[in-house]
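Every protein chain except one is present and positioned as in the full complex.
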Amino acid sequence: MHITGVLSSLQITRRALTASLPGIALAGRAALGQGTSQLLNVSYDPTREFYRAYNAEFARQWRTRTNQNVQIRTSHGGSGRQARSVIDGLQADVVTLALAYDIDAIAERGLIAPDWQKRLPDNSAPYTSTIVFLVRKGNPKAIRDWGDLIRDGVGVITPNPKTSGGARWNHLAAWAWARRQPGGDDASAEAFLSRLYRNVPVLDTGARGSTTTFAQREQGDVLLAWENEAHLAFEEFGRDKFEIIYPSISVLAEPSVAVVDRIVDRRGTRALAEAYLQGLYTPEAQALAAKHFYRPRDAQARASAGDRFPTLELVTVDAEFGGWGEAQRRHFDDGGSFDRVYRPAR
Amino acid sequence: MNTDRRENLLARRSAILAAILVGVLFLLLPLLAVFVEALRRGLPPALEAIADPDAIASIRLTLLVAAIAVPVNTIGGVAAAWCITKFDFPGRGAMLAFIELPFSVSPVISGLVWVLLFGAQGWFGPWLQERDIQIIFALPGLVLATVFVTFPFVARTLVPLMQEQGRSAEEAAATLGASGWQTFLRVTLPDIRWALLSGVLLCNARAMGEFGAVSVVSGHIRGETNTMPLHVEILYNEYQFVGAFAVAALLALLALVTLGAKAVLERYSGMLGAML
Partner (left out) sequence: MMAAASTVFIAPPVEREKPTGAARGRWFGLRRGPLPGFGLTFGLTLLWLGLIVLLPLAALALRPWTLGIEGVFRSLSEPRVLAALRLSFVSALLAAALNVPLGLLLAWVLVRERFPGRRLLDAAVDLPFALPTAVAGLALTALYAPNGWLGAPLAALGWQVAYTPWGIGIAMMFVGLPFIVRSVEPVLRDFPRDAEEVAATLGATAAQTMWRVVLPALRPALLAGFTMAFARAVGEYGSIIFIAGNRPMVSEIAPLLIVIRLEQFDYAGASAVGLAMLVLAFAILLALNLLQRRAG
């Protein structure tokens, strides 16, 4: 048994746990039952609740279909950190990250085939999301659109785009809005972002950290957040505390998914991993996504979600920024627009 | 003279008051905050958070990591202390400086170095991958990062004491024909055992609480490679504040028990030492 084996023998299912509570469980795979396969899904922060629901659903489907038990293990964290872990050898069967760029980074090291985005429908992004504003109840600062964010005395909470995938979408959405203003161009967009960041008092490393800073620590007047995070904050911190504001324009965020070829081929889990990702496109999974405030691709799930997802103008990274590689290079790499515009408040 | 004494008393009183103020506001309040947050909704939700399978897995993993890291550093620390204090050789000072080095290394770097060595892109990465050996994002990586961070404690505790005690007792024993082991077990160990235990306990407290270094090498797989401090972070990120602070409180309690044991040792070490 190699070392991963030793570690995974420490892995405890609910069942094995109650059976072996007193001892140090070196229960091993036997405790998991015969014919149980494992899958590791390495994902980013805001998907925890959705994947917890989907994993249960998928395990149920898989059992009826193949009569086999499957245990989905998950790891959540900032999208960039998660991609880095996979590159450094974390044995992920599938990655479900915040943006295509992070999966591209893994593909660049040869762990995933370069054409991964074409292997699944809709750019390998089974659900989408967008960036919205979360403001305090009654919207005391009267924030309606991106332009209001740079007013004096408005505190904006957003994470650091260097470490947070969500923050990169925020940055690009603001950029797209500024460029579409009368007389707008790259220079005016950069000036707009530099004024926006001047209003940012706390720059957390991840989307979840920013939500906590805004909701729990009561910092700032507006949180730039994933649509699903904004709804979740509603539920977690109380509906009477916040309001969601949809700006006039935002970005179509496409969190992408991929099978990590090198790892599934070595572990022999390709069929399972592919089924797991394809399952995300089934009506059941799409309905689950909508339930967790991800915009489903499936038209029917979209229709039954009713007015849960207001329509607004959404720009895509491909059309507006020439794809993620280009967007990353121009905006977020060292010396990019984020580094240049960042003139923090003194 | 009289006013002098009164002033003196006043100064002493205000010093005591100031010290208590610092102690309460600066040191005790954070601990109190942890417990208050943990018990915000009463005891049952806090206990529930600790009884969660993922939490139990993280407790187990934390204890396991400490159970490996602490003995490694104890053996190494005792050997180093013996070597440095009982012999003269060039480079002794440098050796001591290197032993203390991990103290001044950022925990983040303490994690990063193992990624540079054993990560898939690291020095030994390809070799390990060919042989299907997983070091980082698994137990060995967590242990290595922890060993690095807690490296100096035992040696740092023993060296000054053993230096003070000199070598004459051991030399006498050796001259009388005792073997090295006998000399160590019968002559040296009784003199250093309390300090050794203290060092081990401190090493243990730090090993259980380390965050930055293990965060870099963990991989954050739920119920598998999350130690308690990492589990706290995860719960916090899931907006389960009560749960996060409950696990944090348990972790603090574990550390406090360790420190309590150390304090008791220090109080009674003289007495017990005389008795035994």
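Here the chain labels run A and B in written order, and each chain numbers its own residues starting at 1.
Everything that follows uses one rule, which is that contacts are C-beta pairs under 8 Å (C-beta built on N, C-alpha and C of every residue); 3 or more make two chains touch, one makes a residue touch a chain.
As the structure is a computational prediction, the values presented were derived from the model and not from experiment.
When you scan A:R217, A:K241 or A:R308 for touch with the missing chain, the hit is A:R217. Interface residues of chain A with the unshown chain, by the touch rule above, are 78, 80-81, 83-84, 87, 105, 160, 162-163, 200-205, 213, 217-219, 333-334, 339, 342, 344-346. By the touch rule set out above, chain B reaches the unshown chain at residues 7-8, 11-12, 15-16, 18-20, 22-31, 33-34, 37, 72, 75-76, 79-80, 82-84, 86-90, 92-93, 95-96, 98-99, 101-109, 112-117, 121-123, 144, 147-148, 151, 156-157, 159-161, 163-164, 166-168, 170-171, 174-175, 179-180, 183-184, 194-195, 198-199, 202, 205-206, 208-212, 215-216, 228-229, 232-233, 236, 244-245, 248, 251-252, 255-256, 258-260, 262-263, 265-267, 269-270, 273.
The rule is simple: only the chains that are shown with their structure count from here on.
Residues 2-4, 6-8, 10-14, 17, 21, 24-25, 40, 45, 48, 73-77, 85, 87-91, 109, 206, 208-209, 211-212, 216, 232, 236-237, 266 of chain A are the ones touching chain B in the complex. Of all the residues in chain B, the ones that touch chain A in their complex are 53, 56-57, 60-61, 64, 115, 118-122, 125, 129, 131-140, 219-225, 234, 236-239, 241.
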